[in-house]
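The complex is shown incomplete by one protein chain, all other protein chains being positioned as in the whole.
== subunit A ==
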Amino acid sequence: MGNPPADGDEDDPDAETDGGLRAYTVRLELVDEPGELLRALAPIADNGGNLLSIHHERGNITPRGHIPVQVDLECPPDRFDDVVEGLRGAGVNVIQAGAEHYGEEINVVLVGHLVETDLSNTLSRIEDEADAVVLDLSLAAPEGTGGISSARARLAIDSGRSSEALAAIRSIGTDKELTVVEPLLGGDA
């Protein structure tokens, strides 16, 4: 793996029967320094991906002070994991990777003893049990890490699965004695 460019996929029978190339979207988070974008795109081409579009959201800085970049690309389905691994291997922060897989974004706010109850475990459980990807996280702990703190997480979830994902997050909240402030779904709230 690693060398054939996108149009070299024609000799891959599986990809052909599968409809050949498929479109994917990856969201990356880049440090605002010259050359970062180029460095981030190289692993895509190197792993057989074909760039379709790049949406470089300058001016829309994430709470951590980074720049979100959305890249649409196409590649055979069996190459996509290599593309993502290539990006991660190059030290690029991939915050979302998938095709139509993660179609919706929701925000939740968690309140409670977040640090003492192991925030990173809480987030892994959300990813596993709610089948979500944490795109972004902000933490506010005005009382220090031992007190009540709040965290806002932006999550990518499968289209049409918001209710199930929120039910799973609710139950994690109950487990860990955290208050979960959910978005209001439905209607045009």
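Basically, a contact is a pair of C-beta atoms (placed from the backbone, for glycine too) under 8 Å apart; a residue touches a chain by one contact, two chains touch by 3 or more; residues count from 1.
We adopt the following convention: contacts and distances are computed from a predicted model.
Comparing "Homoserine dehydrogenase", "Sulfurtransferase TusA family protein", "Iron ABC transporter permease" or "Pyruvate synthase" against the UniProt entry of the hidden chain yields the protein name "Homoserine dehydrogenase".
Shown as candidates are A:Arg27, A:Arg79 or A:Arg154; the residue that touches the absent chain is A:Arg154. Across A:Val108, A:Leu123, A:Ile157 or A:Ile172, the single residue that touches the chain missing here is A:Val108. Contact between subunit A and the absent chain runs through residues 63, 107-109, 111-112, 138, 140-142, 148-152, 154, 179, 181-184, 186-189.
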